[in-house]
Each structure stands twice: as structure tokens, then as C-alpha cells.
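Structure below; questions to follow.
Missing here is one protein chain; the remaining ones are kept as they sit in the complex.
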Amino acid sequence: MHKMTLAQLARGLHDGEFSSLELTEHFLKRIEQYDEQLNSFITVTGETAREAAKAADARRAQGQAGLLTGLPLAHKDIFNTRGVKTSCGSRMLDNYIAPYDATVVEKMREAGFVMLGKTNMDEFAMGSSNETSFYGPVRNPWHLEYVPGGSSGGSAAAVAARLAPAATGTDTGGSIRQPAALCGVTGLKPTYGRVSRWGMIAFASSLDQGGVFGASAEDCALLLGSMAGFDERDSTSIDRTVEDYQSSLENTLEGLRIGLPKEYFAAGLDAGVAERVHAAIRHYETLGAEIRDISLPNSQLAAPVYYVVAPAECSSNLSRFDGVRFGHRCEDPKDLVDMYMRSRGEGFGDEVKRRIMVGTYALSAGYYDAYYLKAQQVRRLISNDFAAAFDEVDVIMGPTAPSPAFKIGEKSDDPIEMYLSDIYTIAVNLAGLPGMSIPVGEVDGLPVGLQLIGNYWSEARLLNIAHRYQQDTDWHLRMPDVFV
Amino acid sequence: MEWETVIGLEIHAQLATKSKIFSGASTAYGAEPNTQACAVDLGLPGVLPVLNAEVVRMATAFGLAVDAEVAPRSVFARKNYFYPDLPKGYQISQYELPIVKTGKLIIALENGEEKEIGITRAHLEEDAGKSLHEDFAGMTGIDLNRAGTPLLEIVSEPDMRSAKEAVAYMKKIHTLVQYLGICDGNMQEGSFRCDANVSVRPRGELALGTRTEIKNLNSFRFIERAIAFEVERQIDLLETGGEVVQETRLYDPDRDETRSMRSKEEANDYRYFPDPDLLPVEISADFIEKVRLELPELPDIKRQRFVTELGLSAYDAGLLTASRALSEYFEAVLAELEGEAKLVANWVSGELSGRLHKEGLEIAQCPVSASDLAGLLARVVDDTISGKIAKEVFAAMWAGEGSADEIIAAKGLKQITDTGALDALIDEIIAANPNQAEQLRAGKDKLLGYFVGQVMKATQGKANPGMVNQLLKQKLLGSGKHEGSS
Partner (left out) sequence: MSLDIEQVEKIAWLARLQIEAEAKADYARNLSDILDFVEQLSRIDTTGVTPMAHPQDLPQRLRADEVTESDQRELFQQVAPAVENGLYLVPKVIE
């Protein structure tokens, strides 16, 4: 069953080939069997999953099942799940049992999904390798010595090893697309405002967006349809009809204008990755697409802008973790200041502390204009580049990451080196655009991802473009041997 | 050297909404600790703010009332600092782009002159919770019910030159926000409080002296005393060769002094930046017009009207319009007693206000309704009772003994206006006091009062005093025509 896509599993449930309980048990068993190697889950909710699966089977027996009823799913541990530990990969929240559900969790449960557990992630989503998690690094299913990418590394690895047929993630600077690329799965980051942020623990509020991992674009279409939509509890959620992402999957790509930004193929790109990406783009030509060279002239500034804006917002967002109302409090604080300093000093890991400090500095008196304000101005220039590009083309394509997965520990001592793994994905978040990563090949046994960037609200078109490629190829269906 | 005091106030008015500024939790005062602190107010991981429409309307109304421009676009920012009663580690406030821009207000000075006080800005923000310092085994308790209550912070220019001016300005704003219905003005409950920025400079000097900020003043009396103390402290410092340190100070009413509040390590850097969870607030010209049309009559305009239309003195008009509730009470009584503005004004600002003040009650808690008071005064107007008896009836009404008519009937307080009955009584009294009658007839006019007193005594005050006068004069002096009462 684990080799089937979500769409196939839905048909299997519908046709009575297996029950939701059988399906759920199957994945729980795989988690038990393999996750010791991968470390992709922080919490496995076997008991509640079985109950939910039974309830789903009962609904099906009564003829009340929907398209997604009874399908298992894993949530990134950044989404609040009532009654279940929601750690955000941090010691700070190791003791935090969420008292409420994130909108995404609520909506997907209502759509019929059965939650298998909560996946590992970089601490507070700050990282590109899943090495900053308090719960230890996640391993890449294709090569256990390698990172799965981050920050949604647990979700990507779990889907790649088929410990879960699908998983949610969040993407602040590439945290869905980059691990999707490094693990060889399909990942989608929607337009900012498409998916509610209520209950999703904030890293950088103006950049964070929930999204999904699946075995295929078709699966991502199913997933997005169930999680997207207006939420009055999120001021940045947009009241806009959720399209039927399934219905347009097969649309023709005849006349599709694909833009290739020259900056995304410049120095720093691994030759093997470039070769696989070009091969995929050539395939799009055979499907009737037209390739155009374009320029996003401020691309090289996206990472510096991001590493001002994201830390600035996070320095403020993470102030609520103060040991007063929830989360870690140090032993025997001698006074209030001691409580703050030690609770936060002990609760947060190094990378989180670094980013909080960079952000604190960038917002502090005398530096605000030079750092924060300047970054917000350059952010506008980056966004304008995209606006100009989308006058010319329908979709922008390029590599998702500059190289395939790297070794665990390889970049963990050098923050800047690590930051550069998101060099192609960050700009999308700064502008708030939708993006995808789909597997398009391998280099030395490690997956390579093609990034698709669309204009605002073009999720349906992106899914269609990804799906048409996947109809002709099988990169997305390959599985690492160990987990077959 | 002669010193000049310079004062600016930052007034915090809690807006009288049902729910909080960014959450659906109740703002009601006095609930059990933390029972009105929802997930948003607690700053739980993953929660988000959504702005309450009512606070935008209220701030707009305030802006219009002080002749300010209401910003077509304003932005919420985060003010970052750590404090246990500040759940998120930042306060959502407005910084560079407040909702209300420059405005002004006229205050009346003690010498009868008027003075314009500039309003720099007014912005929306969320209130913090409360720290309770009573001992929990050496710990402080935190109640976050107040966290997220909407505040309008009204910042004045440093235009005030004395503690009295500062109080006059504060009172004026206090009256205004209550007229607008945007704040209940309850200072004991902290709904209306202020921080005072105080400095002194040699008279004639243009540059401002170093200022200190006195935090959290929540009564008019404290404001006056805190500023007075602080001014004296600063002058003493400067005259003895010292320097004023820019700092935050706290007023201690028990010791009647201000003292420094923050230690050096608390030097704050608030790191304001636009709140990325909230988008800019946009206010259309149409919305502003709609709010303008719905504005109630404002205190200055009402006061003017009471003088010109009702013929009240400026003093009475000022007293009656000092609070919206009092002015509305007055108008409700007057509505039933057309043309008797003076009488009603005297009663409302005299007997009624005095009694309220004595018992520490607000007009809203007054046991005598406007309509009941109108019922009483109607009996004065139609001569059923005298003004003096009316006070007795009023006291009984206050005690809940019934309506004016019921009390007059039950106690037999109706004025004796029957000439026949009085005639006989007066004849009796003249007969009983032949010597005094003789002296009066001989020209000792003062004795007329003696006879009036005797008649009133005999009737227990119920005789119409005017009528008694007339009759006595007729009988004893053979003069005076009946001219009606009074």
C-alpha cells in the first residue's frame, strides 16, 4: 500500500480494497520499523490514529465518506494539535501539549485525514538541513549520512521513505521546496495568504506559509484543496474561492511560456543539478512549451534581505517564549531576569539564538534604517523583478537547490554556507508567490528538484504543469531501496 | 531665578468595546483572574490578532472631536520589551503612522481665560495585564484579563505650564471621551489614566529642560500633586547645582513624592517595526463622514447652547456639561418642565449634585430619576409646595419613599393657599401679640418678619410665604395688594 500515491489510496479505500484502519496500521508499522533510522517523527499518535481510522471506516460504512476520508497524513510539528505535544523541534516546547488546533489541522481532519503523528523539523523552522532540531537530525532516506534538507525535513523524509503517504510543511525561505528537492518528493508552497497561519507557530510572519508534500502533483492538488481557504482568525488570510485543483491537472501545456532566469543558472550551481534541470526543461519543450531567457536582476540580494527580515521578525515572534505561561522554565530562578535569561538560554538552540540576536540587532536603535528598512526596500525591488518577469512568462523554472543533499555536519559550523542552500527559494517568499519542487532526476543517487514559480494564485496552473511532467516520467515514483 | 514649568500628558483611555482589540475575549472589569484571557491574549504559540472594527470607529470619533486629521492609512507596530504582564514580549501599538494626527483642545483657565492645548497624536494600542505583588510565597502573580483591552493613547504637546492646567486638560479629555461614548472614564478601575512629562526651564528660555516621565497617574488629585512635587524636586536640584536625569518616575500617594522607577540596566530599546501579522488600517472619507454624522453634541457646543438658548449662566452651563450623563439628566428633567431652565439647573447642579457628591455616587446611580425630579419641580412651579418643602420631599424621594405627589400627600405638605384659613389664623396671631402689633404699626417694620415666622410656625411651613406677607401687611399696615405668591 505504501507504494501507492494518495490518489490511488483514496480509490483503494473507496473501492473497499482495504480499510482505513488497515492502511493506518500499515503506515504505523512502517514508522515503527524504519523511523529509528530516519528520525523523521517527533511524536507518533498511534492510538488516536487508530481511533480516527475506525471512525473513518464507520463513516464509510454509513455512506458518509468523502474523497479523503480515512487517508493517513503526518503534520509538521509546527502546527498546533490539541492534546498532542507540539514542540516546533525545540527544547523550549518539549513539555508543551497544545491546547488548540491549527486551522490546517482542523480543516484536514474535517476533510477526513487521519493524523499519524508529528514530524521532525529544524528548531522553530530555522535551518536548511534539519540538524538544528532538539530531537536530533533527520536522515535523508536516499542516503542516511546525508541531510534531508530543512526545515520541513521530517515531513519530506517521511514521505520519501513512504512512512506517510503525505505530510504538511511550512515554507518561510524554502522549507518545503528545498527538502522536497533533496528527498525526491513533490512539494508545494502556496501563495502567501492561501493557507491560514492560525495555529502555525510563527517564525517570520510575513514569509511563513503552510504547504504540502506528496508523492505527486496530483496528491498535492488533493492536499491543497483540503487545507486552503479563508480563515477569519488570520488577518493575512485572503477571502478567495479555493479552486478545484484536480480538474485542471490535465490541461495542455501548449503555448506555455517558461522563463529561465539567468541568475538561477550562474556560478555556484552544481553541474549535475544543472544538467538534470535542463533535461526537464527540454521535456517541457516537447510538451509544447516555449522557453524564454529572462533576468531577475536582484536575485543575489534575496538571501541578504531574507537574513535581515526573517531574523527581525523572529526575534519578536519568539519573545513570547519567556517561561511564564507555557514552555520551558529554568530550575529555581533567582529573580525575574534570571528566569528570562536562563529559560530562553536553555530552551533555544544555537541557530535560533543566532537569528534572534541578528534580528534584535537589525531592529535596534541606530541600525533599523541601515538593516531592516534597507532590506524592506530591496525586498520591493526583488518583488518588482518577479512582477516584470510575469508580464513575459507564465512560469519561472530553475533548480530548487544549488546542489543535491549534503552530508550531515558538513555545513553546520558555517551559517552562511548553510544559508546559501536556499538561494533559489528565498525570493519567492519575499514576494509571497507560490512555488513547487518536483523530482527530475538524480546525481550520485541523490534526488534533484526542479523549482516551478508561478504568479500569485496560480497554484492550479503550477500543479497542472508539474502533473503533465509526471505523466511522462517516473522520477516522482522512485523510492529509496532500503525502504521499499 | 524664576522657573517655568512645562508639562505634556500621555493619556491612556480604555475604549469601551465589548471585546478586546485583537481578540474576541470580553473586556468586562472585575472577572476572576485569567478567565478573560483567551489564546490570543495569552500569546500562545501560533495565535494571530484580528482588529476590532469598533476601536477604529471610536478613534475616528475622537479625532473628529479634537479637530484632527484621521489618518487614511495607519500602521500597527510592535514595541518589544520583556515584562511578565506583557504576554507576547511585545505590545502591539502604533508608532510612525498613528490613526489620529495633530489636533487641539481649548481649556478654561482659573482666571477665566481660555487656552489652546495641542494634541500631537492619538494612537491605538493594547493594554497589558496586571502584576499582583501580594505575596505568593515570594512570587508575583500575573493576571492577564486586562491584556488586549483596547487603549487610545492621547499625546499632548508640552503646552501646559502648571499642574492646574494639566488637570484642566485631563478633565477636558475625560469629559470628551465620555461624551463620545468611547470610554467609561472610570479612573479607579484604570479605564482612564495618564503619564505626565514634566520639565522646568528658566522663564524666557526657549529650549526645553530635561524631562522626567511620571507613570500611571489615575486620579486628578494625584496628577496635581505628583506634578507639583516633581516641579519642586527639579527646581531644587537645578538651584543646588544638580542635574535632572531623564527617567521614568512613579508617584507614591502615601508619601506624596515621586521616585525613580527603572534601574540603569533597564535602559530600553523598543525595536519598533511594523507588525507583520496585521496590515495597514485604511479609513475612507465616506467612513469618516458617517462617523461625523453620528457624533453626539460635544461639551463645548452644548455649554454654549445652554447659555444662549436656555439663558443659563456660563458657570451653571459649565457645571451641567462637565459630564455627558449629568447634562443628559438635566435635559431630561427640562424636557418635562419647559421654560424652567434656571430652576432645573439650580436643582441639578445644587441639591442633586451635592447629594451625589456627598454619597460618592455617579449620576447613573442616582436614586431619583430625571422624570421623578421633574415631577417634584412641577409642584414647585405650580405653587403646591415651596422650595423649602421641596427639599424635604426630595430627601424622602432619595430615601425611596415614593414620587413627589405621593410624598406630599402622605405627609400633608401641600401649601396652604386658602385665604380664608390663613385669614383666621393671622387674626388669631395678631390678637395674641398686641404689643408687637402696636410697635409694627408705629413703624418698626422689622417686626413684620416676626409675624411671618409665627404664621409659618403655626402652619409647619406649609403656608405660602408670599401670601402670608400680603395678608399681614393688609391687616397690620392697611397696605399691600395681593400680588400673587413670592
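Here the chain labels run A and B in written order, and each chain numbers its own residues starting at 1.
Everything that follows uses one rule, which is that contacts are C-beta pairs under 8 Å (C-beta built on N, C-alpha and C of every residue); 3 or more make two chains touch, one makes a residue touch a chain.
If you're wondering where the values come from, they're calculated on a predicted model, not measured in any experiment.
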Point to revise | Given B:7, B:144, B:196 or B:244, the one touching the chain that is not displayed | key: B:144
Review point. Of the listed residues B:228, B:250 or B:430, which contacts the missing chain in the full complex?
Key: B:250
Check your understanding: Pick from A:242, A:336, A:443 or A:479: which residue touches the chain that isn't shown?
Key -> A:336
Review point. Contacts of chain B with the missing chain: which residues?
Key: 17-19, 23-26, 32-39, 42, 44, 50-56, 73, 76, 82, 84, 131-133, 136, 138-144, 250, 261, 265, 269, 271, 273-274, 276, 278-282
Review point. In the full complex, which residues of chain A touch the absent chain?
Key: 95-97, 99, 192-193, 206-207, 232, 235-236, 238-239, 298, 301, 303-305, 307-308, 315, 319, 322-327, 329, 333-342, 344-346, 348, 350, 353-354, 356-358, 360-361, 364, 370-371, 373-381, 383, 415-416, 419, 430-432
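Here, only the chains that are shown with their structure count from here on.
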Check your understanding: Counting in whole Å, what is the centre-to-centre distance of chain A and chain B, each centre being its mean C-alpha position?
Key -> 57
Point to revise | For the chain A and chain B complex, residues of the former touching the latter | key: 79-80, 86, 88, 93, 96, 98-100, 102, 197-202, 204-206, 232-236, 312-313, 315-316, 318-322, 324-327, 336, 340, 360, 363-365, 368, 372
**Study point:** Residue ranges of chain B touching chain A (in the complex, touch as defined)
**Key:** 39, 42-51, 78, 80, 82, 84, 87-90, 142, 269, 271-273, 276-279
